[in-house]
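The other protein chains are all here in position, but one chain of the complex has been omitted.
Let's turn to chain A:
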Amino acid sequence: MDGTEREELLRLVGRLFALADRLEEQRRALGRYALVWWEGAAADHYRDLVEQRRATLARHAEEVRGLADDVALLVALAGAQGPPGAVPAAS
């Protein structure tokens, strides 16, 4: 891994963490759209769906963070091995 690739990957790590934060913001925003005053079967179903979406967004945010961690680990391992070239697969 040369220096340019390393910088590119580090930028990717930063983008991924920022993306995870923005997904978390969207998840919080969805929580504000629960329409608590709305009652009835349709309202209950809507709120169930909102909760499903919030859970899925939380899962995606966690996956993005995990991906960012793994890319960061890849960069660290590449740096520790010294010479550019061989890129180890992330565990």
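In this section, a residue touches a chain if its C-beta (ideal position, glycine included) is under 8 Å from a C-beta of that chain, and two chains touch if they have at least 3 such contacts; residues count from 1.
The rule we apply is simple: contacts and distances are computed from a predicted model.
One chain of this complex is left out of the view, and of "Alpha/beta hydrolase", "ATP synthase subunit c", "ABC-2 type transport system ATP-binding protein" or "ABC-2 family transporter protein", the protein name its UniProt record gives is "Alpha/beta hydrolase". On the side of chain A, the interface with the absent chain consists of residues 1, 4-6, 8-9, 12, 15-16, 19, 22-23, 26, 29-30, 33, 35, 37-42, 46, 49-50, 53, 56-57, 60, 63-64, 67, 70-71, 74, 78, 87-90, using the contact rule stated above.
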